[in-house]
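With one protein chain removed, the remaining protein chains of the complex are shown where they sit.
== chain A ==
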């Protein structure tokens, strides 16, 4: 019975690891996408500024 309990616990731990790994993957993806959005906005802002300078 002890062995059973031990195996169940092991499985639960494995599941937990899998869930946590999935979460990190997602947040990693989220981060890269957000970083790209920042760059995107940076470029857009630069262009806007240039335009404004030309108008001045």
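Definition applied: a residue touches a chain if its C-beta (ideal position, glycine included) is under 8 Å from a C-beta of that chain, and two chains touch if they have at least 3 such contacts; residues count from 1.
FYI, contacts and distances are computed from a predicted model.
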item	value
Among "Light-independent protochlorophyllide reductase subunit B", "Protein phosphatase 2 (Formerly 2A), regulatory subunit A", "PMF1 factor" or "Mitotic spindle-associated MMXD complex subunit MIP18", UniProt-listed name of the chain not shown	"Protein phosphatase 2 (Formerly 2A), regulatory subunit A"
Positions on chain A where the hidden chain makes contact	25-26, 29-30, 33-34, 36-37, 39-41, 43-44
